Structures are given as structure tokens and as C-alpha cells.
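Missing here is one protein chain; the remaining ones are kept as they sit in the complex.
For subunit A:
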Amino acid sequence: MKWRLRVVHTTGYRYEGAVSQSYNEARLTPRSDDRQNLMVARLETVPASRAYKYTDYWGTEVNAFDLFTPHTELKVVAASVVETSEQAPPAVDASWADVKSPESLDTYAEYLEWTAYVPKHRELAAVARELRKGHTPQETVLAVSKWVHDTLKYQRGTTGVHSSAVDAWQAGEGVCQDYAHLTLAMLRSVGIPGRYVSGYLHTKPGAAVGETVVGESHAWIEAWTGDWWGFDPTNDIPIGHRHVWVATGRDYGDVSPLKGIYSGGAATAIEVTVDMTRLA
């Protein structure tokens, strides 16, 4: 059975002084794959702008837009309708030898790299090795995700947009971005290719058709253990109807939902709202 979901994501910035020029890129359009079908997507900005669309290296649809009228607030509204289904359990359960074969190492090298968000860390690697004992790569992904879920406390405000996996681990708390980065750091340390997924989460499992709930801009991970499959360490749940994916990359930096350059005073993010309505 499928869910049909409408997602309306509102985000943007408020500026201290008038901004006369800004150059931005939004990565907010859901994609299609076996589990998810994008039916329609639209992006609007206030002030109005003309978007230039392209697909980036990671396959993400980018809406680039420039603003030249003076403004003190930028609002971006990304609306879409998608059909989602439960993720089928991973068909293949590759052995450690398969995951670490020279072919895999070469093909998935980018997803084994250390980055500023996903740095190498000796202690985290030791924990990951412990969790791996007696497990297949696939089981290890679940074990690591659970460990991250149990170790971090979900708490806004402790970590920021630039916090790394290690920052969050040391703080003992964080948000979905941190859960994803920490999981990736540990998976990569035991040789499992992992990637960051940016998307949305519908927050009510048994939602009625027509009901609008407050959703979340969300992040989870995908691991390669013979095939790519996703898992949500923040909630310690598999990927299902409630997950709408937008982009994948090595870490948050590759999929940043809204980034830009502007001239003018300091900016603060306006309140992000994600309204999600189950249509069918």
C-alpha cells in the first residue's frame, strides 16, 4: 500500500538590514526511486525570483535563484506531492569480504571518506568494532544505528549546522543531522560505505487521510551492504511511508537544503515549518 503525501516546506532568512543582492541554491525537491514517486514539485520565493534548475553531481535537483530587489526577509516555499511505500528489507546481505572487496572499495570510495562532518575518531572506531562482533555488515548497520540512538539524546540547540559527529557524541546530544553523521562515522570506521540522506519525516504513524501534521526536515543514512538501503538512527526505525527523501551525499555539506551568499547585515533563520498531509 502506498501513501500519497503533500509536503509544504517553508524556510528562509530574516536580515537586520535590507539585502540588495543574494545568490542561493535550494536542494528541496524530492526524488523518485523504487520506494518513492514524485508527482509534482514547485518552489516559490518571496521576493519572487526566476529559478535556474540543474541536477548536481549527486543527482540532486537544484533550484538556483538570485534576488536583486532590496528585501529584509527571504522566504522559500517548497511544495510537493509524493507517493511513498515501505522500504523492502535489503535483498542481499553481503559478507564482510564482499563489502571490503577491492571493487567495493573503489566503487564506493567517496562513501568511506572522512569529512569535516564525519571525521575519523579512534574511540568511535573502537566502539564500532565492538558492535560488529559476530554480526554481518547488515546487522552491524542496525547495531550501530541503535547504539547511536541510545547514546545521543535528541536535543535542539546544543549542536549547530557545522557540528561534526564527534562534537555531537562528546556533547551527548544533538539533532537528526548529528545522529546521521555519527552513524556514518562509525559505519565508515568498520569499512561499511554510508551516505547521508536529506528529506522529510511525517510524524504521525497512523495519520488519517486529509489530516495535516507538523512534519520535520529530517536526515537519516543509507548503507551499502551488497545494495543501498536506508535506516533512521534518530528514531531507530526502518525507512517507511513517512520518510520522503530529497538528496544523498557524503555528508550534510553535499545536500545542504538552502545555502547562499548575500550582501547586507546579519541573518537569522526564520522559523522552518514542514506541513505534511496524507492525501491517500
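We adopt the following convention: a residue touches a chain if its C-beta (ideal position, glycine included) is under 8 Å from a C-beta of that chain, and two chains touch if they have at least 3 such contacts; residues count from 1.
The rule we apply is simple: contacts and distances are computed from a predicted model.
Set against the options "NADH-quinone oxidoreductase subunit K", "Sarcosine oxidase subunit delta", "Glucose/mannose transport system permease protein" or "Circularly permuted type 2 ATP-grasp protein", the UniProt name belonging to the omitted chain is "Circularly permuted type 2 ATP-grasp protein".
Where subunit A meets the missing chain, the touching residues are 21, 23-25, 50, 52, 54-58, 64, 66, 68, 105-107, 109-110, 113, 254, 259-261.
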